[in-house]
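What follows is a short report on a single structure.
All protein chains of the complex are present and in place, except for one that has been dropped.
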Amino acid sequence: MVVIMESGADEAQIEAVIDRLNGFGFDVHRSSGVNQTVLGAVGVKPGFDKRHIEVLDGVAEVYRVTEPYKFASRSWKRENTTIDLGKVLIGGDDVVVMAGPCSVESEEQIETTAAAVAAAGATILRGGAFKPRSSPYSFQGLGESGLKMMRAAADRNGLLVVTEAMEVGHLGLVAEYADIIQIGARNMQNYSLLRELGTINRPVFLKRGLSATIEEWLMSAEYVLASGNTRVILCERGIRTFEPSTRNTLDLSAVPVVKAKTHLPVFVDPSHGVGIRNKVIPLARAAVAVGADGLMVEVHPNPDAALSDGPQSLFVDQFEDLMEQSRAIARVVGRRIAGPAEVTA
Amino acid sequence: MVVIMESGADEAQIEAVIDRLNGFGFDVHRSSGVNQTVLGAVGVKPGFDKRHIEVLDGVAEVYRVTEPYKFASRSWKRENTTIDLGKVLIGGDDVVVMAGPCSVESEEQIETTAAAVAAAGATILRGGAFKPRSSPYSFQGLGESGLKMMRAAADRNGLLVVTEAMEVGHLGLVAEYADIIQIGARNMQNYSLLRELGTINRPVFLKRGLSATIEEWLMSAEYVLASGNTRVILCERGIRTFEPSTRNTLDLSAVPVVKAKTHLPVFVDPSHGVGIRNKVIPLARAAVAVGADGLMVEVHPNPDAALSDGPQSLFVDQFEDLMEQSRAIARVVGRRIAGPAEVTA
Amino acid sequence: MVVIMESGADEAQIEAVIDRLNGFGFDVHRSSGVNQTVLGAVGVKPGFDKRHIEVLDGVAEVYRVTEPYKFASRSWKRENTTIDLGKVLIGGDDVVVMAGPCSVESEEQIETTAAAVAAAGATILRGGAFKPRSSPYSFQGLGESGLKMMRAAADRNGLLVVTEAMEVGHLGLVAEYADIIQIGARNMQNYSLLRELGTINRPVFLKRGLSATIEEWLMSAEYVLASGNTRVILCERGIRTFEPSTRNTLDLSAVPVVKAKTHLPVFVDPSHGVGIRNKVIPLARAAVAVGADGLMVEVHPNPDAALSDGPQSLFVDQFEDLMEQSRAIARVVGRRIAGPAEVTA
Partner (left out) sequence: MVVIMESGADEAQIEAVIDRLNGFGFDVHRSSGVNQTVLGAVGVKPGFDKRHIEVLDGVAEVYRVTEPYKFASRSWKRENTTIDLGKVLIGGDDVVVMAGPCSVESEEQIETTAAAVAAAGATILRGGAFKPRSSPYSFQGLGESGLKMMRAAADRNGLLVVTEAMEVGHLGLVAEYADIIQIGARNMQNYSLLRELGTINRPVFLKRGLSATIEEWLMSAEYVLASGNTRVILCERGIRTFEPSTRNTLDLSAVPVVKAKTHLPVFVDPSHGVGIRNKVIPLARAAVAVGADGLMVEVHPNPDAALSDGPQSLFVDQFEDLMEQSRAIARVVGRRIAGPAEVTA
């Protein structure tokens, strides 16, 4: 931590700050210039609230030197984390595509979708059984029966399953049916839930909160890593800005920024990022071009009849286009889309 | 709902939209102008996703006519909701002050604070036993023993208790000790938690999410109201913006806006809103001036030693100043600060 | 400037950074800890782009130690700047109210308004003759004839005049008629215009840009101060956020923040801040309560017929209420509303 004293700070103030830093367990290096004194506070104190020092008399600014997270950091682990799920390796050279409906609605719907996305080259089936909905009057998901339907459809079509858990009480149940557990954007700072993920032997798909900075997002990953679960996948899905034309503003710059700061894989969800069907394909292309390790895309066999997020779900033929275009972009950036369709292509 | 067709929309497109609206159960009024056709879709469908219509061919814009919430709305209930807690009436003429430390840290700390804030005129003791912390390495609260300490300190000093519940599993426990249950900003869209509040016979203090629009905040209130708990208190505590000088940007305009839209009481938390001690008093004055029904303020007997949020906690003598100044402002707006200090003044 | 090296930075990288800093003219203090080296770069380089150092190998973070502005800073000038305009002293104990229509529309309109706001206690007449309008099809102002009408109406009613100049070519003309020259939010970073203000012997009323940080706002003030014009008044008028219920989000926290950083007076414009008439009075009260040195308020004798911003303009009787309530709040914070109405009260 670096403490910049005000130019007019007197000796007593400087010493008071040094005392206080020592009291918190920091070693202090003092450097006095013509106009200003700068104090370097050495010592690793994850979670230290620097405002403790900012409020002291004579202090102008305080900067944290070390990142507030440890296990999530590239300085902790230089090489990329890869997650081996047998059929699919996440975080490696392949770009992995997760696709499926917003919500599981029926056996027929999830089977049709699973078959279609598998045929087009997706390797993981997405779909919600417990849905966080902003209205209490909206469809809230089928619960366990939805999980069962999704598992069966995935198995029949050679797919893995990613689905969301919304509360601690559901974790065990979801882990029974899912290969990857999704933590939604609204729960990115639900710390009770994050802490419990250490007890579950499943990779975690952690969406960025709607107004989370990249640092806060990595701090939430740190919760999971510190709990003992080292298999975390990040997913950018749009942030809240002043622009009303799109549901959110997809922050594609976040991909190279995050990849420099952390060793964890980073996906992009263009469906939630833009919120309207006919903009999903160009943003999926851009996500692959910018370097994402994977995509999560909403696809529905009949979007007009979908019980949730139909308007941002792709028709099956649109998803086929998306896969074809993503495959071509992936080649340009020296990668390939995971999965059998590519193998046979 | 109002559907604006594009100026070039043809008859087939218009009829397709009308059919689709009928299919969703809406009656449709059609109004054709020289350049454009406008369709009025009548029927109450809370939670209807208007993007179902936006994606149809020939549709230019779709506007929802009715608010997405019902029980939270002033059109549902014209008169202000008041919450009678015996010693304190919330939402009436009095401005109610909740004060106390960020976290309960020890018996002595909470007792000293309770005595001090009671003497200064607060009527409700705040303090956290379960703390949502962005770092897994920060102090996470004392849990049940903290609740006990707070209850005892409040009782000894004639105060009520407000404290946060972070997960469904803690609700019963927290309700045992607290008079009001706080739902924090990070949990404003934790729908599992919101739904459970109907089962608890305690008023709910619902903080605005960091990036929640006023409409989303009222939708979260609707979850609680729809679950059967009609005693909801809203609290503005700052929103996330691009400005880095303050922890958040306190949105005081939200107070008159919310009071026009809903019958529920609205508080302001200037401590979290601004995040630094010496700005709390002017913003508390402004909050009372703008029409807030109450304040929530962080106070600590020794902020420098606080385990959380010390830098934004007031010293006791600063809190006394805050109360004195707020009392004077309250009089100007035709109100008074609740509590014995005022009575004897 | 403080440069934090990465924990793995080697000696060659550290020396390359030191060389580069020396090359820019900085003295460098080096402090090597167990894990990390921190470099303190001493030397005043206003406008230095710290990204020059951030891009070097082995650099983790770079922090600017000194503020980028000089004349605008409280460390340059400790005591408050006051601006003496004869009848009115800005930045002193009085809270100064500027009121009038958005645009000057006719002799009768401006005379009626001037008489009404003067009677209610305003001391400065506001009104636009050159209007920045987001649509090229909207009323663009009366130009010089508007300036003449406003000057005459102000003189007849004992008021001073504040009005906006939109371009360098109009500065001389506006200065002929106005006592204070307003620079609008959209021109806060029109540097050609700011630089010319040094040539004009008039105080400058500098509105905060819609998405300007407080630091950028003070940098724009620095342009004017550095050009030789030391009489700058700042005005908060709302920033752009994600919240759609109000035209902008009035950032009242900015008032105490700015007053700590600079010696310049700070006003608040609640009319633009909130954008809808019936919210203006509560926010004006809050602005006085938070410590503003003055208010700028839109008033129109017949808002329904106003050619611009009618919906946010107060009726005359509403403005009288605003003045009465502001007077009462001002007393609580140890100030008074400037002007004759107060004197006789």
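First chain written, first letter: the chains are A, B and C, and each begins at residue 1.
The definition used in the following text is that contacts are C-beta pairs under 8 Å (C-beta built on N, C-alpha and C of every residue); 3 or more make two chains touch, one makes a residue touch a chain.
Please read these numbers as outputs of a predicted model, since none were measured by experiment.
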item	value
Touching partners, among the displayed chains, of the absent chain	A, B, C
Residue in contact with the excluded chain [from C:N22, C:S138 or C:T199]	C:S138
Contact residue for the chain not shown (choose from B:T241, B:Q312 or B:S326)	B:T241
Absent-chain contact - pick from B:I4, B:L89 or B:A115	B:I4
Residues belonging to chain A that touch the chain removed from view	211, 213-215, 239, 241-246, 249-257, 260, 273-274, 278-279, 282-283, 285-291, 325, 328-329, 332-333
Absent-chain interface as seen on chain C, which is shown	20, 46-47, 49, 51-52, 54-55, 68, 132-138, 166-169, 186-187, 189-195, 210-211, 216, 219-220, 222-223, 226-227, 240, 275-278, 303-304, 308-312
Contacts of chain B with the absent chain, listed as residue ranges	2, 4, 6-8, 27, 29, 31, 33-36, 38, 40, 42, 44, 60-61, 63, 65-66, 75, 240-242, 244
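We take it that only the chains that are shown with their structure count from here on.
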item	value
Centroid-based (C-alpha) most distant chain relative to chain B	C
Residue-number overlap at the chain A/chain B interface, same or different (half cut)	same
Geometric centre distance via CA averages, chain C-chain A, whole Å	39
Between chain B and chain C, centroid-to-centroid distance (C-alpha), Å	31
Touching two or more other chains - residue numbers and ranges from chain C	241-242, 244
